[in-house]
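Sending over a structure as structure tokens; questions will come in a sec.
Of the protein chains in this complex, all but one are displayed in their positions.
Entry: chain A
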Amino acid sequence: MIITDAQQNPPRSQAERHAHIVGWGADLDHAHRPAYPMERTPPRLPHAVPPPEQQHSHADVLVSSERPRITPVYGTTLPPKGLSGWLRRQAFRHSENDLRHWMMLLLADRVNVGEGLIDDLSRGHVPNLYAEMGGRAELRHNPMGAARKAAIGIAALALIAVALKRRR
């Protein structure tokens, strides 16, 4: 009787091949998969959920033009103000489908950074940019990178100083 390679080394099943991987195939059966089917009704929440009451506050909340009213629940932090707030209001005149909406919000974010600096200074707080940008972690874990950045910064300042001196 001739014993073939296949008989001597029968192909192993996936389960045998992956026996060293703890938990392999535990959710192979769709019944174990929490998101199968993709949309499931009714939801498996631990208790009945009534519709949420309407939140009331005096916060100025910008609402998408794509929805009929404010949502029952919302965040109230950091209402729009200043020039960035004006830009954000302009952005919300356009729908989420309109690129202007998002680009104006990004512009407002950049303006808001400047407003944040002015706000800090007006309160007598000089922001520690080195600490806020994680300088201590950079120095500790990437000293060569920190040295390189410092050298580039000093060189840039020197160039500016030379340029200003020549203009005079």
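Here is the rule we use: contacts are C-beta pairs under 8 Å (C-beta built on N, C-alpha and C of every residue); 3 or more make two chains touch, one makes a residue touch a chain; residues count from 1.
As a working rule, contacts and distances are computed from a predicted model.
Which of the following is the UniProt-recorded protein name of the chain this complex doesn't show: "Alcohol dehydrogenase catalytic domain-containing protein", "Adenylosuccinate synthetase", "Carbohydrate ABC transporter permease" or "Fe-S cluster assembly protein SufB"?
"Alcohol dehydrogenase catalytic domain-containing protein"
Out of A:63, A:83 or A:121, which touches the unshown chain?
In the complete complex, the chain left out is touched by residue A:63.
Since one chain isn't shown, list which residues of chain A touch it in the complete complex.
Touching the missing chain: residues 14, 17-18, 20-28, 32-36, 38-47, 49-53, 55, 57, 61-64, 66-67, 70-78, 84, 88, 96, 99, 102-103, 105-106, 108-110, 112-113, 115-116, 119-120, 127-129, 131-138, 141-142, 145.
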